[in-house]
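A short worksheet on the structure shown next.
What you see is part of a larger complex, with each chain still in position.
Chains: A, B and C, in written order; residue numbering restarts at 1 for each.
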Amino acid sequence: MAKMFGEMAVFSGRSNRPLAEAICKDLKLTMSEADMIDFPNENIFLQLKCSVRGQDVFLIQGLSVPVNRNLVEMFVFLDALKRASAGRITIVIPFYAYGRSDKKDQPRVPITARLLADLIVTAGADRYMTVDLHAGQIQGFFSIPGDEFTAFPILSDYLVEQKIPNAVVVAADLGFAKKARNFARRLDVPLAFVEKRRIGNDPNAQALTIIGDVENKNVILVDDEVDTAGTLVEAIQLVKRNGARQIFSVCTHATLSHPAVERLRAAPIEEFVCTDTVPIPPERHLPNFKILSVAPLLAETIARTHAGRSVGEYLHDTQ
Amino acid sequence: MAKMFGEMAVFSGRSNRPLAEAICKDLKLTMSEADMIDFPNENIFLQLKCSVRGQDVFLIQGLSVPVNRNLVEMFVFLDALKRASAGRITIVIPFYAYGRSDKKDQPRVPITARLLADLIVTAGADRYMTVDLHAGQIQGFFSIPGDEFTAFPILSDYLVEQKIPNAVVVAADLGFAKKARNFARRLDVPLAFVEKRRIGNDPNAQALTIIGDVENKNVILVDDEVDTAGTLVEAIQLVKRNGARQIFSVCTHATLSHPAVERLRAAPIEEFVCTDTVPIPPERHLPNFKILSVAPLLAETIARTHAGRSVGEYLHDTQ
Amino acid sequence: MAKMFGEMAVFSGRSNRPLAEAICKDLKLTMSEADMIDFPNENIFLQLKCSVRGQDVFLIQGLSVPVNRNLVEMFVFLDALKRASAGRITIVIPFYAYGRSDKKDQPRVPITARLLADLIVTAGADRYMTVDLHAGQIQGFFSIPGDEFTAFPILSDYLVEQKIPNAVVVAADLGFAKKARNFARRLDVPLAFVEKRRIGNDPNAQALTIIGDVENKNVILVDDEVDTAGTLVEAIQLVKRNGARQIFSVCTHATLSHPAVERLRAAPIEEFVCTDTVPIPPERHLPNFKILSVAPLLAETIARTHAGRSVGEYLHDTQ
């Protein structure tokens, strides 16, 4: 197999350093460092602490809160790497922001998910890696090659181990219907949906219905992201009213914006299963949280990308 | 309101000339013409028959069969318009091809829907207009401004007029779940799904299930496109087995590849309601077809685009 | 004179709305509005409240604190305008951030001022306008046409009116030497410099010297920006030790990062003269502040740009 670039170097911005460290540990590699300082005027100063000339650089930077700081830091970091003559720059984005801004579904709105992809390329990225985009089509927003991985096999493997009897997978968002079907197939259980329908022209008046059967079943609610947990909590109330027993909540990205933690604490959830694509500080970590790591997945694909070995085969075997 | 470009000129490629003529009729405009000749070696010769210097040109060319000819003809047409110094070129694509190739859902496949968008821009388009993309995110594949319209209000208005009692909207494809929900809301009827799940690792072994209730109901099967009608016919059989009464099939794009017409002829469909985004030659026109025209929609938005008047407001009122 | 685009529309992001309102008032124009909402996950939602099809749009958004939010909001706003088919988009940046990151003066640092220019173009700007860049060369970082204005004539006109006897202009930063010379020429007074020189290899050990004569003189300290006021206060102490009498501090951009206000309150400054390119909230407004507005300057140049009339002539007359 060909090794096309210089040594591998892994850098991390400030968005999710624990994940970056776990990846480097898996890669048995010392993380490359950079000074990152917020000046009093909030301008970010950044200086790489080692040469990257010709190297095969991976920069790990997710787009969770503080989103704007993390985004601008990503741009600045990419520019520094490019102007320092890195051989190839792969931006690793464990969590991609603005995933819901992926089309003009109202007049005169931006398509921010496409905009970000263009800005990332302008700033200097040669390739990208990311995990569970809100819509797979966002891949096509990038003009550079890249790989989207899914953490759902990690999540479903865990649930299979839990041997939940009489389970049903429920998608709380119809936009997630197809992925929920695939998830249900992995667990070999049936599927149901929560339909949220606006009533009249009032955007706040909404009717919720269950399509499919949840009565006397243990419900596994799946989504790509749990943010304020508002939709999740509504869905839990609905399935409970329809006779559901235990509730499991499963997602890749636990962004947990306020008041998510309070809502989750109050909700009758058996287990909240997520990954570490977004860092969850200890104070937001509830007893029923199960956080699975995507570090082995990302480490292996980084290693294969660097070595020019097939990523597709690995994903096929594991995903 | 500002009029920013020269006179409006509407051209048509060979893919859907009846629609282009209907649009011009609505616009009370004589269609601008071009010679288009296939040489014996299949190379397309194209020459505009009038000056387009500085004009505000709209080229209507859909991407139905023959797809490759229509696509290359679109590129050649755009190049001719650009090199003839058109002031602004809007490509109007009533039916966009390769909509299902919108992400890498398998290793080592292209994202052809993004590729086409890039090629169209390279060939010379300044703006685009299109109708009911397979995924709204394809808007974000374009680096140029544009508008996607939906024909579903036209379709739902027609069905409301039919006063179908005890109806249920059924989506045969889970990827269409959200749009089916919106459609059901317009008709104010419930929603159900056909779930197609692969069994084991055999891609051909599939189980179909109904999620939701169709018993004794008049079923309205909706999708963006009906191609070979294979999925449609399976869905019809399934809902029939589950006690459905009358069946209506509704879609924007009736591409009707072989053997769609034979299947539709044999299927117990009350009415097949579609639009003219794809031309349906008379010999494929079954007695239970109802073809609604998108020409008024496209004509009005072309007129507004040319005049610099709001398209969003018009869509809000009508859609 | 030619009017090349549709109607003029002026929008404002959230960075400096008072300035935008003053500009619109001068232009006798109602500001165009957009919804701007920070979602709980900090993602910015933006929707234009009126059509901009073909219009000649000016978006006013400076890059003061919160810098990252203002920057991302600028990108998102530009994308919305572009995809809403604005005829021409001029980004008006009263204060440009990252002006000191304008070259690689250390190894492995970015050139963020160039990066921003590229990102702004990628996001959709067709032209730019800005005021007193940290280095005039930043104009050349833009690949789009634009205009940099200087507020120094406004500042010097004010000082001339104050009839300060026996004055000397002092530049606290040698990088500002040439502009300080021009400023001194407008006031027709002599010039001196504060030289800051690192001692040995310790970056924190610095020697300050006066080059030129300040004894018994009224000192006018000029710079493009006062941020934490650290350099300014050192310079004041130095000129005082060298026999200066009254001190005036003059700058275009009063970014006033912490602890600037405390420092300015404690310093023996007769008057602190600046402009409104950066908004100064009332609670930071000290009694000896004199804030001059750049709104008439920007309003006139926006009007001339829209009408296709010469901006250079106006600047020549006033600057």
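A few comments on the model shown:
Simple rule for what comes next: a contact is a pair of C-beta atoms (placed from the backbone, for glycine too) under 8 Å apart; a residue touches a chain by one contact, two chains touch by 3 or more.
Source: prediction; values computed, not measured.
This structure file shows 3 copies of a single chain, while the whole complex it describes contains 6 copies.
Heads up, the rule we're going with is that only the chains that are shown with their structure count from here on.
When the partners of chain A are compared with those of chain B, the chains appearing in both lists are C. The interface with the largest number of contacting C-beta pairs joins chains A-C. The centroid of the Cα atoms in chain A and the matching centroid in chain C are 39 Å apart. A separation of 50 Å divides the Cα centre of chain B from that of chain C.
The set of chain C residues touching two or more other chains comprises 51, 83-84.
By the touch criterion stated above, chain B contacts chain A in their complex at residues 102-105, 107-108, 111, 113-114, 118, 135-141, 143, 147-148, 174-175, 177-178, 181, 184-185, 190-193, 195, 197-198, 209, 211-212, 310-313, 315-316. By the touch criterion stated above, chain A contacts chain C in their complex at residues 39-49, 51-52, 64-69, 71-72, 75-77, 79-80, 83-84, 97-98, 100-101, 104, 106-112, 114-115, 118-119, 122-123, 227-228, 255, 257-258. By the touch criterion given at the top, residues 1-2, 4, 127, 145-146, 304-305, 308-313 of chain B touch chain C in their complex.
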